[in-house]
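One protein chain is absent from this view; the other protein chains keep their places.
The block that comes next holds chain A.
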Amino acid sequence: MSRTRRDPRNEREAKSVASNTRRRFDLGLVASTSRRPRRDPRAEFASAEVEGRSRRRFDRTQTTAAIARPIAEAPHRRQEEVKPATRIVETPAFLVFAVLEAPKNRLSRFDRQVLGAARMLADAKDGGGAVVALAPAGLEEVGAAGADRILPFADDLALDDASRAAQLRAAMESLEPRHVLFAEDGRSADLARRLAASTGESFLADVVYLTAKQAARRKIGMTAEEFGAPPRLVSIGEDRVAAYAGAPCEARPIEDETHASPAAGSAIVSVETIPGDPASLSLSETDFVVSAGNGVSDFEAFKALAAELSGTPGASRVVCDAGLMPRGAQVGASGTVLAADCYLALGIAGAPQHLQGVAACEHVIAVNTDLHAAMVERAGLAIIQDAQRVMPALRELLEERRNAS
């Protein structure tokens, strides 16, 4: 017999708590023989809670989220909210760069996820790392999103991509970050590849799983994946890493003294930026959708309103079925699933299939006569009023503001 015999009486005695009335035992006090920390299922459950909902919702899909978010920081609804003190990293042990796109000088959801990933890598194991956000100067929310430092890095559309890459490369050479994180999207993805090709650094593209120990990505047409410790250059897929939800960081501006020389001998003759016209954009590409449902009857006024708000017109299934709007304008599970920032729903109650279509929209405005409609619950601004009466008022107010300015 290799195992020693248990002595239950002694074990019980060891758990007794000093008390002057009755004998009391702290039965939760267990000396674990294994070195693995004991799981706390309640705290794990609480950490999976999705914030900002009136009804409690749990995101049970994420394993990375549970790892990225320390369990101790799980939101406790019943506790009074105390404003947490700013986290300050005075002398960082190492740096982690997060390259942000910040369209229209605002952090997008994807930018926050990149910052969350950078925060996780900076705090891993012993911690002591600092997250440096490479973003346009004057961005306010980066501190709350987890950046310790901010390094101005212009997202100038007129600047050609090769000289942006040279600028980032110079910053990497002078500050020597341990990791540089990119969003696998648009110009960031392009920048990451330019850097990887020109520096020959190891690079994992479109990472689907990221922890401090391991990063994994798909290859060979999604039949295999390659994995290893996170390399220096990583680009992260959308919705793969949770955004940072801890105490705000300081976001101290820093300067990079070295200035990259502009890329010599570029073959680019001229660059011209053409802003997108919301009226002619497809629903999947636009950033603002003005949508009509059964509560709208005057479609000429609706189309004029959408044009004046410079939003892309959309519609619910009922309206498209009735032939009042083209089928291409249908929003929802059987129409277009939007990736817009804002959705203005005029007279839409919000069928589940329609709400699937607007799941990714950050801001939803609902105008509806029914206080109990699902769209009203989903909205960030809900107005219980007839859409037919609000539309002319909106057009009048827009006209007024245009005349005033």
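Heads up, the rule we're going with is that a residue touches a chain if its C-beta (ideal position, glycine included) is under 8 Å from a C-beta of that chain, and two chains touch if they have at least 3 such contacts; residues count from 1.
Criterion: contacts and distances are computed from a predicted model.
**Student:** Have a look at "Quinol dehydrogenase ferredoxin subunit NapH", "Branched-chain amino acid ABC transporter permease", "Electron transfer flavoprotein subunit beta" or "Protein-export membrane protein SecF" and point out the UniProt protein name belonging to the hidden chain.
**Tutor:** Checked against "Quinol dehydrogenase ferredoxin subunit NapH", "Branched-chain amino acid ABC transporter permease", "Electron transfer flavoprotein subunit beta" or "Protein-export membrane protein SecF": the hidden chain maps to "Electron transfer flavoprotein subunit beta".
**Student:** Please pick, from A:A14, A:V50 or A:A304, the residue that touches the omitted chain in the full complex.
**Tutor:** Only one of A:A14, A:V50 or A:A304 touches the chain omitted from view, namely A:V50.
**Student:** For the chain left off this view, which of A:F182, A:F288 or A:F302 is in contact with it?
**Tutor:** A:F288
**Student:** Just one of A:D40, A:D321 or A:E362 touches the chain that is missing; which is it?
**Tutor:** Answer from the full complex: A:E362 touches the omitted chain.
**Student:** Please give every residue of chain A in contact with the chain that is not shown.
**Tutor:** Touching the missing chain: residues 50-54, 57, 59, 61-62, 65, 101, 103-106, 113, 157, 160-162, 185-187, 189-190, 193-194, 196-198, 202-206, 208-209, 217-228, 238-242, 266-278, 281, 285-288, 309-311, 341-342, 344, 359-360, 362-365, 367, 371, 376, 378-386, 389-390, 392-394, 396-398, 401-402.
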